[in-house]
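To start, the structure itself, in structure tokens.
Shown here: the complex without one of its protein chains, the others still in place.
In this document, chain identifiers A and B correspond to the written order of the chains, with residue numbering beginning at 1 in each.
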Amino acid sequence: MRKLSLNKSLALALLLAFACATTAFTATPSAAEDIKLGTTTSTADTGLLDYLEPMVLKDTGLTMRWIAVGTGKALEHGKNCDVDVLMVHAPGAEKKFIEEGNGVSRAEFMYNDFVLVGPVKDPAKIKGKGVADSLKAIAGAKAPFASRGDDSGTHKMEQNLWKVASLPVPDKDSWYIGVGQGMLATLRIAAERGAYTLTDRGTWIKYEAKDQGKSGLAILSEGDKALLNQYSIIQLAPKCTSIKHAAAKKLEAWFLSPVGQKAIASFKLEGKQLFFPNAGK
Amino acid sequence: MSAPLYRLRGVEAGYGEAAGLGPLAASVLHVPELSIAHGSIVGLAGHNGSGKSTLLKLLGFLLSPSMGDVYFDGRLVDQAALRAGHLLRRRAVLLGQDTCLLKRSVAANVFYGLKVRGLGADRRAVDWALELVGLDPVLFARRAWYELSGGEAQRVALAARLVLRPKVLLLDEPTASLDEESALRIREASLAAREQWGATLVAVSHDMIWLRSLSDEIVFMRGGRLTEAPSGIHGWSAVSVSA
Partner (left out) sequence: MDYFSEGLTKAVALLLALDPETFSAVWATASVTALALIASLLMGLPLGFALGHFHFPGRRGVRLFVDWMLSLPTVVIGLIVYAFLTARGPLGEWGLLFSVPGMALGLTLLGLPIIISMTATAVESTDSRLTQTLLSLGADRWQLLWATLTEARFAMALAAATAFGRIVSEVGIAMMVGGNIKWQTRTITTAIALETGKGEFATGIALGIVLMIVALVVNLLVGLLRGRANGSAGGHRAGGGRT
């Protein structure tokens, strides 16, 4: 019967697709070793890892496979031994991570920095002030402030800055907007509400390049030491028996080496350097 | 005189035991004695809920009696026979009110019964059955189930049963909501079944004129019981009833 043969051919096609799918994912074509890198969205979203990937492969034979999530989730992946190595930027949480026995070492290798942006009109008059004074002025003027509010590295940095300014971390204050989304969403909300916010420079560069100054936001405070954002590579604890410890060490060695450090410095976003190598400093 | 085709003794039946065979109804059947002769055409009349459809399902082996004995073609229908119920149902074929068409072409619908009996695809048999119910095979055989009117669908369902040349044909309201021409066609096709291969027919209908024009004899039902026919209807001894 015609109908039957058609059904059969459909089943055959499905079966074929299934077979193709499974073979394609069981057979790895290249001889390179994969290494799973648990990292934060900033390293992936800026394009840094895309830029470094071919160099890492050439020098070490390792293919970086990164899983870019929020810092909290990245640390959780490390704790559960789901990745081979971590590349994160939350020193406080990292130290606790190691103290709890989830990691064995932490190597600082680069930083980028945060900037305080806000409406060009600057209602709290913070332009040119240090970050602590700026936050005090904002809180004093009850000027709107948009917070990531998502427990990300940036959010943790912001919470820490309030402490640096010896202020309580705002929570239910009417001028404090907890966004609970990514940096770009937070910037857009800040622009719409005429609010100040803390952002990493990478996201800011991209945001500004896209909006060409139309948003009405501008950098108002930068360069303060407290605004530096330290990245480190964390080696996971030996309790993670199934992961590639040797490859993880090899990857760390590359990032700390002069070659790796130079590569980081040579990465540009919209023509601007974003990450500053500082291994061993 | 040879043994009757059906003989029911002390039969009680109702829904509940035979779950899954139609909507749950309160109909209960009490048949102390009923015989139906080979080759007869019996009409069943009565109000809704009087037990006509239940009796028809019992005769079509879609429902087992909770009590009493059923003899079919001289043999007691016991548990062993009921376990292979499809063999009985292949001889006594019901066109029920709950019958529907399969989601296939007209030809495939008519062919289905032959297929389950392990008989090969016989285009001529299908054409013959369609012609018997007054449907042109050239026009209808390739149509899909949804391309039929209500009357056409009913006639296809009948053709699907006639093509089996069954020993017994049980018809439950075959002409309900049909036009006069379709009703006439169904009557002619039913009569042809007896003429051509000596089928025995039991038909339920509310249309007394149609039922009389078809049946040798009409049996009335009320409250699940067979009642004595009004005087003058009993013709000959095709049916014997004791109430």
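Following the convention adopted for this analysis, contacts are C-beta pairs under 8 Å (C-beta built on N, C-alpha and C of every residue); 3 or more make two chains touch, one makes a residue touch a chain.
Predicted model, so just to flag it, every value in this text is computed and none were measured.
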{"item": "Touching the absent chain when the full complex is considered, from A:123, A:149, A:182 or A:216", "value": "A:182"}
{"item": "Hidden-chain contact residue, picked from the options A:145, A:162 or A:207", "value": "A:207"}
{"item": "Listed residues A:88, A:115, A:240 or A:279, member touching the removed chain", "value": "A:240"}
{"item": "Interface residues of chain B (partner: the chain not displayed)", "value": "19-23, 60, 62, 85-86, 89-90, 93-103, 105, 112-113, 116-117, 142, 144-146, 148-150, 153-154, 156-157, 160-161, 164, 176-177"}
{"item": "Touching residues (missing chain, whole complex) on chain A", "value": "3, 6-7, 10, 14, 17-18, 20-22, 24-25, 36, 41, 44-45, 50, 65-69, 80-82, 182, 184, 203, 206-207, 210, 240, 242-243"}
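As a convention for this text, only the chains that are shown with their structure count from here on.
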{"item": "Cα-centroid distance, chain A relative to chain B, in whole angstrom", "value": "76"}
